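The structure appears right after this line, and notes come after that.
Every protein chain except one is present and positioned as in the full complex.
This part shows subunit A:
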Amino acid sequence: MWREIGDREEGKTRPNLFANRIRWNRVAKLQLSNHKDVVSPHRGAINSLQVDLTEGRYLLSGSSDASVAVYDIQRATEFEGGGVIAKHKCLFVVDKNHENGHKYAVSSAIWYPVDTGLFVTGSFDHHINVWDTNTTQVVTNFEMPGKVYKTAMSSLATAHMLIAAGTEDVQVRLCDIASGAFAHTLSGHRDGVMTVEWSTSSEWVLVTGGCDGAIRFWDIRRAGCFLVLDQSQTQLGRRPPILEHSATNKVSSSKSTTVPSSLAKSRAAQRKVANGNSTKQSAIGKISAKGPARQRLHPGMLSTQDRATAHYGAVTGLKVTEDGMYLLSAGSDSRLRLWDVESGRNTLVNFETVRLQTSKPMQLATSQNSSLVFVPCMTTVKAFNMWSGKTSLTFRGHYESVNCCWFSSQDQELYTGGNDRQILVWSPSRLVSDDEGSAQDQDNWSD
């Protein structure tokens, strides 16, 4: 620790590297926080958790008892046990008693990505409400044809204000907050849509996963979907970093240098790729060659391609990595798959999931630099190494199934919510173990 700081002082390590290293160390030491309690006012399962993207301060939770609550996770509302335990009570709750409150379970609650003045909730009562945070009043609402499973807004968008909504209905609808109407209706799925996710690299690209097991990519500027992921189209490992000399992708370079293990792994992957070089090369070549052709035929895509599935059963969770190059998907077949977005292929990373909850949409989270992915596995949350699929951490604490998790990269804290109505905070262990509590925790051998 001190040596690292010394290195930084002397300029041996670059600032970015230093910060990443510290972050990595902190993430590796995540454990159930004894000093930070989020007091959940919900009387039902927690379905959705999100910390706002602008300040990283306000946590929004949506629950099955049709309530939504906001917490300040930076400043505790009260302390307990002689100042050891910081309790974070909710700042406000919107529940059934509210005049415009949802009638049934809130399945999805997200912040407006630009600021914390608005938030969006989707509910099983077929409605999507847009709320003003300060007045806790509904600004606009959209009526959907069925239960809303998931809502998403693009964090990059500058040109649109669209809420993508996955519902029981086969069509994905984009709701425009500005106009209060449906801007698009995207049809292609053959069953309800469990999960929707905006790309993190392009504001126009939307990914949706349906109960029919398909993951579809949509360019909202065009009609129809342009890519259906097929689990049988595979490639081994990650693509080789395309051009070493033009390493403009800062994130990936810093990652490969910061994380020794991942470095080794990526090397191994490269070796593997080198072994199967010819096929690989050809595959990429084919795709790149295919690019324009696919665009040409997309309105009436080849039916075989259109019927491809990414999972057996429903797709319950989607998460695009920070750089937008990879997509993680979780399915009701208890599998987690990592997809290369560019090639649209399954990378065959074997995640050591045991069992996943199948009936509900789940919310995955990734750590910064996308080195770890946090996945709710029944009553536990597991952190997998994104590239090897190895379990690096297991978080046990919930007494019933976990539905959602959110990683706050600012504090390196993980928030998880489950059917046992609890919101748990997992934070790095404190550097200074200050047992300032009234009663110290010590051995007590009487005999």
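In this section, contacts are C-beta pairs under 8 Å (C-beta built on N, C-alpha and C of every residue); 3 or more make two chains touch, one makes a residue touch a chain; residues count from 1.
The rule we apply is simple: contacts and distances are computed from a predicted model.
When the unshown chain is looked up in UniProt, the name that turns up among "Small ribosomal subunit protein mS29", "Protein EFR3 homolog B", "ENTH/VHS" or "tRNA-splicing endonuclease subunit Sen34" is "ENTH/VHS".
Across A:G188, A:P376 or A:G397, the single residue that touches the chain missing here is A:G397.
Although one chain is not drawn, its touching partners on subunit A can still be listed: residues 32-34, 37, 80-82, 84-85, 379, 396-399, 420-422, 424, 437, 439, 441-447.
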